[in-house]
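Note that this complex is displayed minus one protein chain, with the remaining chains in position.
Naming follows writing order (A, B, C, D and E), and every chain is counted from residue 1.
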Amino acid sequence: MSENSLSHVGKDGRAHMVDVGAKAFTARKARAEGRLFCAGETLAIVRDGRAPKGAVISTAEIAGIMAAKKTADLIPMCHPLSLSKVGLEIVMDETLPGFRLSAEVRTSGQTGVEMEALTAVSVAALTLYDMLKAVDKTMRIDGIEVVAKAGGKADYGY
Amino acid sequence: MSENSLSHVGKDGRAHMVDVGAKAFTARKARAEGRLFCAGETLAIVRDGRAPKGAVISTAEIAGIMAAKKTADLIPMCHPLSLSKVGLEIVMDETLPGFRLSAEVRTSGQTGVEMEALTAVSVAALTLYDMLKAVDKTMRIDGIEVVAKAGGKADYGY
Amino acid sequence: MSENSLSHVGKDGRAHMVDVGAKAFTARKARAEGRLFCAGETLAIVRDGRAPKGAVISTAEIAGIMAAKKTADLIPMCHPLSLSKVGLEIVMDETLPGFRLSAEVRTSGQTGVEMEALTAVSVAALTLYDMLKAVDKTMRIDGIEVVAKAGGKADYGY
Amino acid sequence: MSENSLSHVGKDGRAHMVDVGAKAFTARKARAEGRLFCAGETLAIVRDGRAPKGAVISTAEIAGIMAAKKTADLIPMCHPLSLSKVGLEIVMDETLPGFRLSAEVRTSGQTGVEMEALTAVSVAALTLYDMLKAVDKTMRIDGIEVVAKAGGKADYGY
Amino acid sequence: MSENSLSHVGKDGRAHMVDVGAKAFTARKARAEGRLFCAGETLAIVRDGRAPKGAVISTAEIAGIMAAKKTADLIPMCHPLSLSKVGLEIVMDETLPGFRLSAEVRTSGQTGVEMEALTAVSVAALTLYDMLKAVDKTMRIDGIEVVAKAGGKADYGY
Partner (left out) sequence: MSENSLSHVGKDGRAHMVDVGAKAFTARKARAEGRLFCAGETLAIVRDGRAPKGAVISTAEIAGIMAAKKTADLIPMCHPLSLSKVGLEIVMDETLPGFRLSAEVRTSGQTGVEMEALTAVSVAALTLYDMLKAVDKTMRIDGIEVVAKAGGKADYGY
């Protein structure tokens, strides 16, 4: 299992926060995406101005950015990192219908920032859900994944 | 827009934490589910004992339970609640292949606990991702939704 | 010193979180206000659309609402409370020139919510400062005070 | 708007945490000040020993220092920083009458520490308010501003 | 194993936050104690005024009180509670030599507050350690236990 070893699990099978002290500080970035599916009518309420689009979307974007900073507090084995940038964008897409979320996180550090980007997208999607749940009981969060990463060993997408 | 009004958005279009002071304290519960898709080989690593199943799954379950208690800290307009129960179960499913997550949260309060159940599932899925990302770059979090709620106005699923 | 006794300081002079266990649960609310003075040009940048007014003001409003929920984590002797409502409004005022902030918090509990309202205003003002500090080095936060409270022993303002 | 651009707002008008990855790590410091106005009698209670001065002031100083470390958790677009020093001093001033607060924060980092110093002063003032509100309903927090900063582009005061 | 069942572990062996929704809200309190052993010289430094006794002890008392409010954030299966009182007392004892710590926590709730009292003592002891570690490398935290509890099923000590 040499090349398959899980970084956060020791030889004794215990979870631990793996030692990254010998890894180089490099400029790292990661991009994650996700979707919130909702009823077409829900999207129309936001799009047609019956609901304040700004309040719904900007609350979710801010929540996602703040959540990126809490990643190491939420994910037990994540290393705390000093993030140098967090951006999050939410757009409405009638073809889903729903919302598309995309987050990019950057740091100069010893570990990657995939988890921070994924956490930003996840919490932003949860916040959209919270802002809209009074009018829609059928929403679903889907397709949360890392689409690009750079600065580590196995880069792709950028 | 009377019946479509978003609870967390005021008449002036500003986001606020809606007043629930006049609502009754009732026993409320909610159940949310989600999935983490991974490579079949990743699931085999956990299932066949090459990775310690306990460390991966129990770390994710504990992270999800702890996250449920942080919901009001993560979601801007969520009311803080004194949860009376949080349970979270993760099972492996070769047909995905991947992991199925299910959380149940209960409280006696003035608002529902859907967001707490969704947050527990989301953070548990993120933790699985973190524990397995050293061996799998193709994972995807999917299908996070509320499947049952009780104790409020619009109940279903139980 | 009987009528002057500080609630959070014991007879031995030590700080403690005073026992409110014998107090009644009543509907309580409080309103706090504050101001951020800035250069007239800064206000013009936001007002005239050269800076996105929504991003500046809505970020501060959301930060203030979230901070109200962290009050007991910030103020050592504050009791944790389950807030039933938090609202925060920020308006531009050319006569200052600057921004006027107003927060209202409600709960059903054994202690008042003045500190939560004051914390919401303070953190919202700090966030405005942070959003505008790239263009203005002369800002000043002023006049943070409780203007109304109800539900306790010494009510006023409502 | 080139020279007036707000660092935390993108070209699309969305709030984001600006990328500081290309900025140099320099030794930075900032000093912020503020005042809490109270009734003369309140100050006398603390000064004349009828209230334990230590408990009131030291609780506020400790709260302010701890709050400096929470700045990035409170202010949505603030970068997390590893602070190398936080000091906070509160003195009584009969001429106000009230309390004068002063905080100094230092770091070696890519962004300044004005927000950390302002947050320390703000939360210390809120804590004084909380410790004294049982005897004084007329207090007001005033004059919170940055009085000196060094290590960045636009330094002054030191 | 009926009478020995662990409340936070389910029949399936998974950790969960047990359901307390059916338990009565009763007035509950708990008292915990602990000790920090240090060199006699360390105690003398604090006692004889060469170090400011107030800064050392009051910082630890405040840290312990604040930690009691974080108990549910630290202990994975602890229920969040609205504490009605937290008190913490630290005294120097030359016979150890060292410090004796004692905390009392009260609430009206569905679960006991032993963990909150133990957490207050533990974090206060850690803070004493931090304040004194520059002069003493031989300190040891000892004897942290619950000495009295009331309001639940198995009371003692009061």
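Throughout what follows, a contact is a pair of C-beta atoms (placed from the backbone, for glycine too) under 8 Å apart; a residue touches a chain by one contact, two chains touch by 3 or more.
This is a predicted model, so every value here is computed, not measured.
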Among the chains presented, those that the missing one touches: A, B, D, E
Chain not shown: contacting residue from B:38, B:55, B:105 or B:135: B:55
Hidden-chain contact residue, picked from the options E:43, E:83 or E:118: E:118
Interface with the undisplayed chain - residues on chain B: 54-55, 58-59, 62-63, 66
Interface with the undisplayed chain - residues on chain A: 10, 12, 14-21, 72-73, 76-77, 79-82, 109-110
Absent chain, residues of chain D that touch it: 27, 58, 61-62, 65-66, 69-70, 81-89, 106-108
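In the analysis below, only the chains that are shown with their structure count from here on.
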Smallest count of steps, each to a touching chain, taking chain D to chain E: 1
Chain whose Cα centroid lies at the greatest distance from that of chain E: A
Pair of chains joined by more contacts [C-beta pairs], C-E or C-D: C-D
Same-residue or different-residue interface between chain A and chain D, half as cut-off: different
Between chain B and chain C, centroid-to-centroid distance (C-alpha), Å: 31
Cα-centroid distance, chain A relative to chain B, in whole angstrom: 15
Overlap residues in chain E, where contacts from two or more other chains coincide: 58, 62, 66, 82
Chain contact graph, described as a line, ring, star, complete graph or other shape: other
